[in-house]
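Excluded from the complex is one protein chain; the other protein chains are retained at their positions.
Take a look at subunit A:
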Amino acid sequence: MEGVLECHFTISLKKIQKIGELISSLWEKVWLAQKKDVFRNLGPYDQLSRLPDEIIVSILSCLPIKDAVATSLLSRRWIYLWYQIDCLLFAGKGRWSLNCIDHVIRQHKNPTIDKLKICFDLDKNAQCAISKLIKFAILKNIQMLELDFDGDRGSSFDGQSFCVLVTEIKSLKSLKLKYVDVNNEGLRKILSNCPVLEHLSVVGSRKLVKAEIHGKDLALKTLVIRSCNILESIEILDSNIVSFSCERLLLCTLRLNNLRKLEKICINKLYSWKELNDMFCQISCSSPNLQVLELELDLFPVFPLFRPFSELQKLKQLIIGVIGWNAADLIQLTSLVEACPNLQRLTIRKIKKIGELISSLWEKLRLAQKKDVFRNLGPYDQLSRLPDEIIVSILSCLPIKDAVATSLLSRRWIYLWYQIDCLLFAGKGRWSLDCIDHVIRQHKNPTIDKLKICFDLDKNAQHAISNLIKFAILKNIQMLELDFDGDRGSSFDGQSFSVLVTEIKSLKSLKLKYVDVNNEGLRKILSNCPVLEHLSVVGSRKLVKAEIHGKDLALKTLVIRSCNILESIEILDSNIVSFSCERLLLCTLRLNNLRKLEKICINKLYSWKELNDMFYQISCSSPNLQVLELELDLFPVFPLFRPFSELKKLKQLIIGVIGWNAADLIQLTSLVEACPNLQRLTIRGSYLHLARSLEYARNEPEPGKTSMEAWKIPQKQHQCLEVVEIENHNCGINNSELAIYFIQNCVALKKLVIKPSMELNSATNETER
């Protein structure tokens, strides 16, 4: 088993393109690493032989068909058992040859098939094989049919021929279609020809424009419609439907009427408060008996003024998922709750941001694999030869609890941690004043380089933290980092902190996360720390105006992020070298006379106009800017503006785009043309917004139909561009086409790197000129 558990950490997050794949592969690894647990507590050997065939057949029915067939090798008894299974699950990565499908069809002996699930890569033969399988299943009175094709590869099963087939299955109760291109007519046929169809799910059809469910004579009870890109309207009129699930109402009209049996509605990806309001109105008119409503809101957490939400009289359960809100924002949901007078159960789910989800998976994976460290250990005396300095350096990188715990290792280690020069107070448990005092008393190193405090705040914490900081001041601390979890609504009093910090004359780097520093506090910190070079303020809820003025500041790097009420950032006449902020739509940026500024990084740009204004400001204020990093969360249509101001000295441009597809990248030409001396261009797809990026990934135009033609007529050639990188981006086009564009239009191009990363460890295409 050891061999199976071997996993490698070579995945580079940067290379990853499809978040779905990433997560499933991480799960896969976690799962593999844990599978040995199954081998514990096995009973005696004869257990299975006592079981009747029925049970074994039931187990086999749950396995993919390949595994089920493979069991025939186990022992004599098993040879014929799989002939009796009533579920056929054709799944897995390898291509299925017609031969093996024929084989299964010939051998299978059970007169009925409950369920047929087909989930594999499509190639030319597959169409025929699938038809064959479905016909075989029809003969055996199939009740549940599920087709699941990976939509991302642009493969699709011909919807039309499928619909003809399906209409022959009179026994069908449940039909699930993923990435089968059913069109309007196909959907109508399915509904009118399957008299007992109770569950219908259509996911990822690229031909469905209008979904119509009409009439009392349908048996349909559950309907799911998702990820159909060009869907324009869903109409459910006079139907007996009980449960209904869809998404993205901003782009698709929903019409509901006379649905007296409707009990549950589930709507994902609601992007606008107005649509939500309209939807409440419709539901209250059409579905008087609705009991459960499930919503996923991907909204800005500020509720605009509208007419009040219509009342849902019978609603008993309301489930609301929110993406990226913090605790205080939840109050915006009251107006929704008030519209449900008979609500019995309210669930608010914080949908994890994808970043958090990934890091928690990483963590699990890491723990499961930690035994890898125990391979190839050297001889026993290795460590004893090492000087104390190295051990102290290692201990300095550990959280303080772990560092102190090493004093138990052996005699030599008792006093080693006294010398560490980094104190990292982190971790979940509450820190008592006692243990902080203890550390303060024992620590012997005359200097502390770094103090990092990152724990839950309670009443005592304020005091403890002050103690720690005072202690660090005595030891000439250079780097201070305070990181409090902003989601709990806890906060460290910014004012008393600002007073403390002004005493640290030696401070070079200060990072504050969720410390409520206000305007005055920021001013004090800047004016009282003469050698402060790096300042980062994240998540302050009191900062309204950030002002960095004057040549006498040592400050070189400034980061300001996630400050909700921030209205303006002013950086005038400063020696600052690098600057990073976000969300300029809500916050004015004023830059002036910054001759040393070399790098700007701006996240979450929501508007083209702001971007245009920003280029103008930068060109006036920062003549020596070399690197510009932008994250565009924009609709990929560039409106007409004055042209972007030229950034003469810009050498590197990094653009992150959220949810664009390959054809949209053309919108970036106007940016690139504003940088005459650009040497390096990097375009990065983003996986931050799972919902949108997944959705757009499916929005890909079909291969060969991309609008790359437009790329081929550039306004002018790029004279200095040497390196072009496209990372993460879901390029739905031939790489060679992009390559040709850049090779033709960039006179100085030396290197073109495209990292499309379909797989986790995909090869990088690198072309040198």
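Of note:
Throughout what follows, a contact is a pair of C-beta atoms (placed from the backbone, for glycine too) under 8 Å apart; a residue touches a chain by one contact, two chains touch by 3 or more; residues count from 1.
Keep this in mind: contacts and distances are computed from a predicted model.
Name of the non-displayed chain as stated in its UniProt record, restricted to "Signal peptidase complex subunit 2", "SKP1-like protein", "Probable cytosolic iron-sulfur protein assembly protein 1" or "Proteasome subunit beta": "SKP1-like protein". Summary of contacts with the chain left out: across A:Ile414, A:Val544 or A:Ile565, the touching residue is A:Ile414. When the missing chain is restored to the complex, the residue among A:Leu398, A:Val559 or A:Leu586 that touches it is A:Leu398.
Contacts to the hidden chain, counted on subunit A, fall at residues 9, 366-367, 370, 372-383, 385-387, 389-390, 393-402, 404-411, 413-414, 431-432, 434-435, 438.
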